[in-house]
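First the structure, which I've put down as structure tokens, then a few questions once you've had a look.
One protein chain is absent from this view; the other protein chains keep their places.
For chain A:
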Amino acid sequence: MRREVRAEWTKLRTEPGAVRLLPALVVLTVAASVAVCASVTCPAAGCGHDAVRLALGGVQVGQAVAAVLAVLVVGGEYGTGMIRTTLTAMPRRGAVLAAKAAVLTGVTLPAAVLAVLGSLLAGRLVLPGRGFTAAHGHPPLSLADGPTLRAVAGSVLYLVLVALLSLGIAFAVRDSAAAIGVVLGLLYASAVLPLMVGDPDWQLALWRLSPSNAGLAVQATTGLDGLPLSPWAGLGVLAAWAVAALTGGGLLLRARDA
């Protein structure tokens, strides 16, 4: 397994396209967070906004970059036929998937930490100017606050889990464009699907099943009682999706001709 990881690491760091996506993940996440924060106001106490969730809003954009990176790690090999070279050099297919997952986690994690901390800092700098002041019930954002720390750590994990989910799907679909379509559909279409259903029970069930709605519950710091799932349980839904995708992708990788 060590050789597989080393080989996959060498592959990733020598592919300029993949390497460029990591700074893009950080920049786009923070930029989107700034845009979200700059577009809301809190004119008076009790404005009802969740300042932490607003500050981390860029994660909804950053997740697309994490997904694209993960898909390209696999789809780029199927598109060129290099997957056959990979599986000739490393015939233990489960180990190849595990190595790719480990390397992807290794590069997505630090990028996600920078992206999420950058977003929180952006919120701390921008939000007070938009009326999120202590007088209106919004002290400056700080990691010393328990729920804020949970939202930050959870957002980092959210981005990593999105990458792993995408990796599994890419192994199952074996085509970059199709895999990106499936992943983005799963993340964004499933987020709005509950809004298009009339029946409240169905609405609730779809919300709980949606990897992005449920997963981003981990960012909530206010109104937790009103959430369909607790923050960590919500992230657990996304984790279950990621495990299912990796398992399915791994089984297909082992069963199919390369």
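In this section, a residue touches a chain if its C-beta (ideal position, glycine included) is under 8 Å from a C-beta of that chain, and two chains touch if they have at least 3 such contacts; residues count from 1.
By definition in this document, contacts and distances are computed from a predicted model.
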Checklist line | Protein name (UniProt record) of the chain left out of view, among "Heptaprenyl diphosphate synthase component II", "ATP-binding cassette domain-containing protein", "Cytochrome c" or "Cation:proton antiporter" | finding: "ATP-binding cassette domain-containing protein"
Notebook entry, point to check: Looking at the whole complex, which of A:10, A:142 or A:247 touches the chain that is not displayed?
Noted result: A:10
Checklist line | Those residues of chain A which, in the complete complex, touch the missing chain | finding: 3-4, 6-11, 14-17, 76-77, 80-82, 84-85, 87-92, 257-258
